[in-house]
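I have placed the structure first, in the form of structure tokens, so that the comments after it can refer back to it.
Left out: one protein chain. Kept in place: all the others.
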Amino acid sequence: MADPSDLADRVQAGDLRSYELEAHADPDVATAARRELLARETGADLDAIGDYTFDAADVEASIENAIGAAQVPMGVAGPVPVDGGAADGEYYLPMATTEGALVASVNRGLATVRDAGGATARITDSGMTRAPVFRVEGIAEAETVVEWVANHEDDLRAAAESTTSHGELIGIEPYVVGDSVYLRFAYDTKDAMGMNMATIATEAAAAVVEAETPASLVALSGNLCTDKKPAAINAVEGRGRTVTADVLVPESVVADRLDTTAAAIAEANTRKNLVGSAKAGSLGFNAQAANVVAAVFLATGQDAAQIVEGANAITTVDDRDGDLYASVSLASLEVGTVGGGTKLATQSEALDVIGLRSGGDPPGANADALAEIIAAGALGGELSLLTALAADHLASAHESLGR
Amino acid sequence: MADPSDLADRVQAGDLRSYELEAHADPDVATAARRELLARETGADLDAIGDYTFDAADVEASIENAIGAAQVPMGVAGPVPVDGGAADGEYYLPMATTEGALVASVNRGLATVRDAGGATARITDSGMTRAPVFRVEGIAEAETVVEWVANHEDDLRAAAESTTSHGELIGIEPYVVGDSVYLRFAYDTKDAMGMNMATIATEAAAAVVEAETPASLVALSGNLCTDKKPAAINAVEGRGRTVTADVLVPESVVADRLDTTAAAIAEANTRKNLVGSAKAGSLGFNAQAANVVAAVFLATGQDAAQIVEGANAITTVDDRDGDLYASVSLASLEVGTVGGGTKLATQSEALDVIGLRSGGDPPGANADALAEIIAAGALGGELSLLTALAADHLASAHESLGR
Amino acid sequence: MADPSDLADRVQAGDLRSYELEAHADPDVATAARRELLARETGADLDAIGDYTFDAADVEASIENAIGAAQVPMGVAGPVPVDGGAADGEYYLPMATTEGALVASVNRGLATVRDAGGATARITDSGMTRAPVFRVEGIAEAETVVEWVANHEDDLRAAAESTTSHGELIGIEPYVVGDSVYLRFAYDTKDAMGMNMATIATEAAAAVVEAETPASLVALSGNLCTDKKPAAINAVEGRGRTVTADVLVPESVVADRLDTTAAAIAEANTRKNLVGSAKAGSLGFNAQAANVVAAVFLATGQDAAQIVEGANAITTVDDRDGDLYASVSLASLEVGTVGGGTKLATQSEALDVIGLRSGGDPPGANADALAEIIAAGALGGELSLLTALAADHLASAHESLGR
Partner (left out) sequence: MADPSDLADRVQAGDLRSYELEAHADPDVATAARRELLARETGADLDAIGDYTFDAADVEASIENAIGAAQVPMGVAGPVPVDGGAADGEYYLPMATTEGALVASVNRGLATVRDAGGATARITDSGMTRAPVFRVEGIAEAETVVEWVANHEDDLRAAAESTTSHGELIGIEPYVVGDSVYLRFAYDTKDAMGMNMATIATEAAAAVVEAETPASLVALSGNLCTDKKPAAINAVEGRGRTVTADVLVPESVVADRLDTTAAAIAEANTRKNLVGSAKAGSLGFNAQAANVVAAVFLATGQDAAQIVEGANAITTVDDRDGDLYASVSLASLEVGTVGGGTKLATQSEALDVIGLRSGGDPPGANADALAEIIAAGALGGELSLLTALAADHLASAHESLGR
């Protein structure tokens, strides 16, 4: 049985490479050896990182050159009743974050939603996309390629779907810029976030395009997907789930619990989230949607880099004769309940807290429900922050009057 | 000594509220009681979440309604030599992620950077911003408020800096839209990411504006900051650190190690990262910068929701007579080595791996160095992905020729 | 017969209102009376404005409170051979502008295109859009409205097309934000630019939506059209014609006529049009497309405010082993050869210069051809400006070497 220290010696002696350690020892030992090496080279004490409690073998598909784990504090907000297309019931929201006050803020907002009878939520669009870019001779050839694609969507669907037992091709949208042709493939990936599924399926379809047309593949992702970058195409057309949660808070709740008025909250929303974001050249017209998205993503094993797209959200507030209508519409929330980080020990437990671990019935229902519940959480975050602002504003107005 | 199960009973009986548990038991017991409650209500098994290894008392400033921790696998990439304005040496990059292949990909890219002699990096702009929005009577009053602010920047600096021992006000940029006045305060927050520092300092300055001008504060953040939303103001003007890393890879390294050409890599970059992102209406002209930002952010305790701004990055590639010049410029990378999540057990160890735990000498040098090293990591990620694309493309070209 | 001076007296005496003058005199006299009034009140001499040469009666549908005309100098560039989907032949480009050097610049670029054998051009997408916004109770009702629309597209088509003898509804794309539902109607408006046609047709369809669903119309344009505003939805999805023109310029022409290299031009394009526009947060990745669009729009009677959308263009340049490939892709070029200002005296003559006055055969072919020819003109403008930059750059490089 290999000893971490011996293995570290061998790497330092040049007999082994660090990334080969797993081939010479069981994963936990390899991980320990790598920590030992790193400690020797950097002087860092890695005890806490090494004090993870999962089985290193269970995370081999998620990490390379493993040294242990980051432990991110997790709290819980809610419960919040959600009347969704897929979600239906009261849900607790597990949130992993290091930002103090965030869970408390969302919790307060969700309490208001609860007092108002709960949130309504709906998925209004859905599809995971991948958009390869092809090189063509010029615009004339681009036209022939685009026409070929339009006329052979069935062939491309067959190629794409041959690679997956679950995914379904929804459609292919072509975009042409000079001698570059981008084909944005959209898939129903059911309960998986689906980026890998979409990539593999698109690779197969792209091979058909290359074989049957003069187009040459330059990159399997041509950035019109758009993955992990802020992009209007996602904010406008959606990616993953496009989802809205809303609530109507009676005037009495606004007054008694929030100590402010719908008009004051609506003003804060307009000046900050609408006009302020407009002036900033933003694609995010909200207060803190990304905070909620990030915390639930970390808790439930979503892809942390996709927090980027999760920030493409618009918050609206109406003063309806004293009652408060509030909504959050997230254009591109990319979530799954199977695959990727969702299988890990703490993450799958967090999904259990929501009641959504693994695939739904029908397939896709769990990821839909997760999106709706995150939207409800984001609604809580918005309400909490906007009412705090509005209450301060009123307080300050009262002070002014008092002077 | 309280027992978790008893405490849970008391909450269920209505004697206690869940968020009050820490007032009745030590943090670890309170956390256990909350898990017990959650388990009873949701049926979820929370053993792994409860199997955290830090002291719950140490995370009280980071989380409310604590139930434990998410454990995110951590690996390491590098080392990579970085010749920066603050960074200077060889650095390992700790990365926490659940996306398989990411660490390996970055590691490959960094190996290329290493073979090329290392990355150069520089901070080209710096400043953490907070932009309150004020209501005024109209544009005439807006003008007087803006003039007053311009003429009293010293007073506002005094008020702002009275709240902080470290932070310094850099300047105040006014933006006016009708009867809303936005004042974007920028601070040098040294080694702290600085959002809280900036908020508290701005609150004090905003109070002066309210007291001395007819402006009324509507929201301490008017979204021109812009925090945790995709926004052109950050991509153009920067927020946190604006940082570039670049490398010149000799033709021999491109050919031997990467098995492709600078021209092929440049073409992939142009069609994907430049033209593709242009057509997508994106603010991110890169391949996967957010992946690296996210993984290092999670490892080192940065604010995960600020991954959003970290994606505002432009990657450029030049074919310099066969040599490959590549750069990544991150417009708004918000990082710190003190405060927030950086103090937590695993996160501070990860900062030790980089050699940047706690404050720098001079103050700010550690956060500067961290930004430069993340940029170098992002450069590795870009090189790795682009060369993979280019190599595939060449391979496919070879196949075509072989037909 | 009314006398302008008497009419002016009567308006000043309060007997008549200025906008009623056409009811009391023939249009030319009314126009003269209004000039007289304006001269009296402002002291301005309006002889040149009054020295228009059309019949005032002929512009009554184009202007109210008429006082005469602005005379904008018109020049001509070309001819340029265009091999398009609709255009086919050599075309002169009439351009009305007050910017000295513009026509000469475009003319030089088109000479290069001509030397290279002409431009290729294609319409890659087409459709004039109008997007009303409806208010609903909340997201649940939004879902039912969107479903109703999806299930009743035939009914909506019938309503929409009942208002027009030419226009055809292409499709309806729904967008939901909280309690607002936007329906983006797209039409084939044939040779008309089609904004009015689309508005009238959509008004009829919107009335059906209001009658049959709980949605209430708030505004016939909800800004997702998007008309006369810079908007990613147009840059990404197109509006009016989406059109590309490109050219392959042989190395010999680049060297002899342009006195530069494809590589130098490509570099200027990358640093300026791609990376520079990226950093600017722009939707226009070109050098001066709007200049050409504006000048041809003014010459041919297009809607000048739609120059805004005409600037959503991406220019690409490839160095193909010394040959120069260049393209311009205009995402949202809104043009017509019938209706609006195209009927006016000078404007219809300008259309005659291109050979595209009035409707095409088949319907839409003339507007398609006009879009392709404008794209070719824009290509000329890009080539001219980029080669000038590249030549300067080479010159400056030569100087440096000489030092």
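Each chain gets a letter, A, B and C, in the order it is written, and its residues are counted from 1.
Quick note on the criterion: contacts are C-beta pairs under 8 Å (C-beta built on N, C-alpha and C of every residue); 3 or more make two chains touch, one makes a residue touch a chain.
All figures in this text were calculated on a predicted structure; none of them were measured in a lab.
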item	value
Listed residues C:202, C:221, C:261 or C:316, member touching the removed chain	C:221
Sole contact to the chain not displayed, among A:283, A:326, A:350 or A:369	A:283
Listed residues C:128, C:283, C:317 or C:383, member touching the removed chain	C:283
Residue, one of C:53, C:151 or C:165, that touches the chain absent here	C:53
Hidden-chain contact residue, picked from the options C:164, C:202, C:242 or C:273	C:273
Contacts of chain B with the absent chain, listed as residue ranges	83, 85, 120-122, 124, 138-140, 142-143, 146, 174-180, 232-233, 235-237, 242, 244-246, 248, 281, 314-316, 318, 325, 327-329
Interface with the unshown chain - residue positions in chain A	232, 235-236, 270, 274-275, 277-281, 283, 285, 314, 316
Contacts of chain C with the absent chain, listed as residue ranges	19, 34, 38, 41-49, 51-54, 59, 61-77, 79, 92, 94, 96-104, 107, 131, 133, 135, 175, 177-178, 180, 182, 210, 216-224, 226, 228-236, 267-268, 271-273, 275-291, 293-295, 297-299, 301, 303-305, 307-308, 311-312, 340-341, 344-347, 349-350, 352-355, 389, 392-393, 396-397, 400
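Heads up, the rule we're going with is that only the chains that are shown with their structure count from here on.
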item	value
Same or different contact residues where chain C meets its copy chain A, judged by the half mark	same
Chain pair bearing the highest count of C-beta contacts	A-B
Mean-CA-position distance for chain B and chain A (Å)	16
Multi-partner residues of chain C (each touching 2 or more other chains)	232, 235-236, 281, 314, 316
